[in-house]
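Take a look at the structure set out below.
Only one protein chain is missing from this complex, and each of the others stays in its spot.
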Amino acid sequence: MMPLLEIDDLHVTYRGSRGAIPAVRGLSFSLEPGETLGLAGESGCGKSTVAAAVLRLLPAGTEVTGRIMLDGDDVLTMTFGKLRAVRWAGASIVFQGAMHSLNPVHRIGQQIAEPIILHEKLSHEAAEKRAVELMAQVGLPTWRARSYPHQLSGGQRQRVMIAMALACSPKLIIADEATTALDVMIQAQVLKLIKTLVAERDIGLVMISHDLSVLADTCRRLGVMYAGKLVEHGPSHEVFAAARHPYAQALSAAFPTVGDPAERRNPHGLAGDPPDPADLPTGCPFHPRCPVVMAECDSTTVELRPARPDWQAACLRVEDNSAPTSTTAMALGET
Amino acid sequence: MAIDPTARVPAAPTGAAGTSGNHDTPPGVGRPGSGSRREFLRFLGVKVSGAAVSLVLVLFSAFFIFRMIGGDPVRAIGGDAPMTPEQRAEIEERLGLNEPMTVQFWEYVRSLFTLDWGTSYVNNQQVTTLMWDRLPNTLLLTGTALVLAAGLGIWIGARAGWRPGSFFEKSQVGISLALWSAPTFWLGMIVIIVFSVQLGLFPVNGMRSGRGVADGFWPQFLDVSHHLVLPALTMAAVIYAQYVLIMRSSILEERGNDYLTVAKAKGLRDDVIRRRHAVPNALLPTVTLIALQFGAIFNGALLTETIFSWPGLGLLFYQAIRVPDIPLLQLLFVFFAGTTILANLFADIIYRFLDPRVRGTS
Amino acid sequence: MCSSTRLRGTRITMTTTPDMRRPFRLAAVTLALTLPASVLAAPVALADSDETHTLIVGTAGLDNIPHMNPLDSGWLIQGELNNLMYDPMIRWSQDDYSPSPGLVTEWDFSDDGLTWTYTMNPDATWSDGEPITAHDAKFTYDLLMENPVFNGRHGELVNNFTSVEATDDHTLVIEIEEPSALMAHLNGTSIMIMPEHVWGDIENPDEYHGEPGQPTSGAFELAEWREGEFVRLTAVEDYWAGPVAYDEFILQNFQTPEAMVQALQAGEVDLIGNLNPQQYAALEAADHVTTSTGPGRRLQSLNFNVGARTQDGEEIGDGHPALRDPAVRLAIHHVIDKEQLVQVAMDGHAIPGVSLVPPIFSDYYWEPGDEFIEVSADIGNQILDDAGYDERNDAGVRIDPESGEPLEFRLHYHSDRPTYAIVKDFIVDWVAELDIVLNDIAMDTTPLNEAGDAGNYDIEFGTWNPGPEATGTLVYHTCDRLPTEPEPTDLTFAFYCNEDYDALFEAQLAESDLEARSEILREMQALLYEETPSIQMYYENQLEAYNSERWTNFGTQPSAGGMIREQQGAFGYEAATPVSMDGGSGDDATDDDATDDDTPADDGEPAAASDDDGAGATPWIIAAVVIVVAAGVLLFVRRRRTADERE
Partner (left out) sequence: MSGDGLNERSGRGEERAPSAEKAKAGARPINPSGDGLNERSGDRPTLKSGRAIAWARRRAALADFVRLYSKQRAGVAGLLVLIVITAATVFAPFYTDESELRAVNAPGGRLESPNSTFWFGTDEVGRSILLQVIWGARVSLQIGIVAAVLAVGLGTLIGMTAAHFGGWPSWLLMRLTDWFIVLPNLVLAIALVVALGASRFTIIVAIALTSWAATARLVRAQTMAIEGRPYLERAKALGAGHWHQMSRHVLPNLMPLILAAATLQVSSAILAEAALSFLGLGDPSQISWGTLLERAFHAGAISYGAWWYMLPPGLAILFVVLAFTLCGRAMETVLNPRLRGSR
């Protein structure tokens, strides 16, 4: 069976005033239809860039190499007309920060109906009717269709985003920090909603978050990114419970407080900042922060190594094929 | 003059701020409109009373500024012929020029209520009559110029702001800055030399042909349109430049917003995103800024009408300066300032209705 | 108002399909419609003058006039319009401004000069057919005596009347208190006679505003007056003195002389005046325009403050004491090179000034002859040395021996008259040769007038339009004109007062004999020339131009090389003939020969030719507009089509 999404050796380099900034450096993974994958990592590690790259939403002038096969077509080389047809109908995105992702001067219903009108050539009335149905599906009061985004709460806005993502029945949904700004209760509701909908409709889901626990709960597989690369990739519960890469370990050990921006940037217990993408450390980019760093870490380029057939990690220590000791984990927690 | 070409997105009118919090603001529980009526009335009260205070300020400053002008109205009234002392005394008596300042001021205040603004020093007509006679002409000129400038300016500005750094943007900004930097009256002179004197395409000045045209709507309409082209284009050129720059910055401000990325992700065409998503949002602050610069339109009208001898209020003001015709100046000053204040009030209120972010919430 | 359209547009955008093309389309459509349509409009506008002939005269200052009440006219333009619509009792002749028959054919006076008898023209009629009689004249003079507003204007003449009687329909007898030279012309064109059968019913004649269709005694009737824009007159078909050769007369207002010039070049007006030398030169080069220059009556002067004071001798103002000394003023007069000023300021289109009476009024004009004040700094310095101003201060400036002040004078000039800014440079330099310093100060007209009226000046620029009746101007130098109270006044020139002059003034007023009176008037001018309360710099020529493809035969006053506009009368306009009707009268003495060459046929071809010019260009313009629009649409559509494939 053809994978729904196949990313192969993806490199994304931003062109900024300070020169080239590599955001994604050789990323590969694939996703079967109906499968769910979580992508984790701190801010700036390239997660959102991956989401944008899938629909070619990156700013003009950004250098993208590699291959992104969406349902058998290469997104990076397809004509613009084809690309526009693929957008939203083939894959849709639930963006982070629903407040800013909704057009403040358009009504909710209108915004949900917009892609329907565009892609399915429905009349305004029919599309708006569909929009109302979708709103009901995500648990929004239907009269809200006449509301403007600012009149909704954060959770409601996120539901709007989800309804919008479902509008054209795409095969793939990318949820980019879809629940980050919400409080715990609402977050749980929204997550449950996503899970249910994905399961019901057999949709492929790529969920992006800095919060491993959320991903482990929602997705079957989990990828952890650091400095533009996957550093760990495996079944989510196992990765969450016993990560092989020290960074993934740190992430899973962290219990970020919801809504605290400092927590987002600096997971609990991990020293230092994520590296500057324009000025990455040599060797393993994680080595300056790594609690179990070895002498060769600053000179050896570390690629993903299989820990198990369905589980890889990019750490030199992985070759002894044994889980890190619990003392290491303890030490990490104390740092 | 002091139109700031770089003026960027203004603060939204009172009430628009505060909606920018990006965390969970509690939802407006009630449907829009139900709870906000009192809020709106309060807003209206603040705005209207503010405008009223401004208007009163205008009325008083009009009295004092123009009373500072010495001037000898009697000369203006007398004409070219010499005048006897008796005649002079009679005129002074009639104008109340012999009264002490306090009495004159009291008369002035009284006249505000009776709407009797006095008679022109020059031709002894009611100044209000003079104003009403000329008003339609000014409306025609400024209205045409505004429609042209706003339509083209907003369109070009939006396109320019949408592609920062492109040749189109650079050239349009360059053209606009150059237009903005050119004195209106000089532009008018050049336009006259080129299009009227050299090419002979348009009449030099005035609003109607001296030779007279056939009666009937169309001949008259065409005649006036023919006269209107150059002044309207000259006047439009300068305000056009401002609108381009304002709209461009507004769009620039909008460009980074996520909802545009969403629109892109939805598969919308680039120009559709601009037109349907970016422009309506960028238009709101633009409306405010344009309203703030409403006074500048009168500046433009004053200079344009003078150069083209367009028989409007600007020309009337210019003529009144040369005398100086104090009752007329006074009225026109109050009219210009008052209109501007009211236009701003209007814009503030309209904004409430236009911007959904402000409309339903406190 | 204006913004509401925009906001409404926005509202549509907001509530239905948001689409920014709407306002743009609106603008584009407006533009697309207006441009070609209005280009088309030009020929439409010009074409309809073929059937009726309308003389359009461009002017400035029409917006000044408050009303068209012929008895209360203060502005030159009002006078001009009055002359077109009414006949005075006695005209100023076209040839030389001497009194000549108008409504009155002949006049006589008793030996004591106190009873004057005027015989009315029996053929004269109002435009409604009623005869013009002595009763109308009596009615009018009574009005001038009784009505305070009219009396304010014309009291100088009528306040001397003791009785006015119409002894029959054609005879008017006026008794006066003191003998007066004014009776020989009854103030010429400045007093018009009103129809008793109409005006007798007007309740407040001083509020008469000027209504279309009123019966007139002149060649035209008022048809339309759009205030500040134009006045339209229609020709009286059976005008008793001979109707004009065309149908309508329009006086069109212009805000600037420049606009007027271009309107003439564009064929929108037929005759304009008050040109400056540059405009005159520009129009000389135009094919269809004929220029006309003739000595005018506008006088440019420098006024001294000869000691502002009241009639009781109380000093007012802050004038420099040294200027009270005629020697100082005379010395300055000796260094003003009027010939050069004529060249610099008027490009030669002016006559060096002598006195307050310009040379066109030849009856009273005085030639200095031997008394001519030679341009010579040496003479000027000599005069000053002789008068005791031989001391100089450290800066080399002469000192007034009496006050000890240096001879340093303020020179006020009008900031809105560019010519003065040029002239004053010369004057400052010339006067410096006398070791006298002039400090030039630019002022707005209003404060300058105020300073002048209050005596707060030393030397100021001034301009004056003398009329044919010399007393109207010369009276400004009589002692009577000094203020009675220490308050500002604009009734005196230079605050001059000289008993000898006053005596001469009284004598000429009482002198009914024209020749004898002229002698006295010349004597007065000679006195002023020598005493120099003001220096008359130059009389400006009237610079005019008219469309010689359309019009010919304009009458000038004086008839030899005079002016067409601003006459004392309406000879200029009344004689004008459309070129298309000018069958063979081209050898008239006043006709401009140039026009004959331009008019091979006399059946309206030139006018048609100018229409063809407009029509010839129009298709090209339309074609250009169509091409541009089509190209734009094409481009737009193409971009539309490819828009899907562009990122």
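Order of writing sets the labels: A, B and C. Residues in every chain begin at 1.
One rule holds in what follows: contacts are C-beta pairs under 8 Å (C-beta built on N, C-alpha and C of every residue); 3 or more make two chains touch, one makes a residue touch a chain.
The structure presented is a predicted model; accordingly, all values stated were derived computationally and were not measured.
Among the residues C:83, C:189 or C:262, only C:262 touches the chain that is left out of the figure.
Note that of B:45, B:96, B:136 or B:164, the residue touching the chain absent from this view is B:164.
The residue from C:95, C:206 or C:347 that touches the chain not shown here is C:347.
If you put the missing chain back, the residues of chain B touching it would be 1-12, 16-17, 19-20, 22, 50, 53-54, 57-58, 65-66, 68-69, 164-165, 173, 177-178, 180-186, 189-190, 192-193, 197, 252-253, 257, 281, 285, 292, 294-299, 302-303, 306, 317-318, 321-322, 324, 329, 332-333, 336-337, 340-341, 344, 355, 357-358.
Contact residues of chain C toward the unshown chain are 256-258, 261-262, 265, 275-279, 281-283, 344, 347, 415-416, 418, 421-423, 425-426, 429, 440, 442-444, 447.
Basically, only the chains that are shown with their structure count from here on.
Nearest to the overall CA centre, using the mean of each chain's CA atoms, is chain B.
For the pair chain B and chain C, the distance between mean C-alpha positions equals 37 Å. Centres computed as Cα averages put chain A at a distance of 51 Å from chain B. Per-chain Cα centroids separate chain A from chain C by 86 Å. The set of chain A residues touching two or more other chains comprises 84, 105-106. Among all residues of chain B, those that touch two or more other chains are 269, 277, 280. Taken in their complex, chain B has these residues touching chain A: 19, 22-28, 31-32, 257-259, 261-269, 277, 280-281, 284, 355-357, 359-361.
Contact residues on chain B toward chain C in their complex (touch as defined above): 69-72, 75, 77-87, 90, 120, 122-125, 133, 139, 142-144, 146-148, 150-152, 154-155, 158, 192, 196-197, 200-206, 208-214, 219, 222-223, 225-229, 269-271, 274-277, 279-280, 283, 287, 290-291, 294, 297, 306, 309, 311, 315, 318-319, 322, 324, 339, 343, 346-347, 350, 353-354. By the touch rule above, chain C contacts chain B in their complex via residues 1-7, 10-11, 13-14, 17-21, 23-28, 30-31, 34-35, 37-42, 44-46, 48-49, 54, 56, 58, 63-67, 73-76, 78, 148-149, 152-153, 155, 227-230, 250, 252, 254-256, 259, 262-263, 265-269, 416, 446-447, 449-450, 453, 465, 472, 476, 489-491, 617, 621, 643-644, 646-647.
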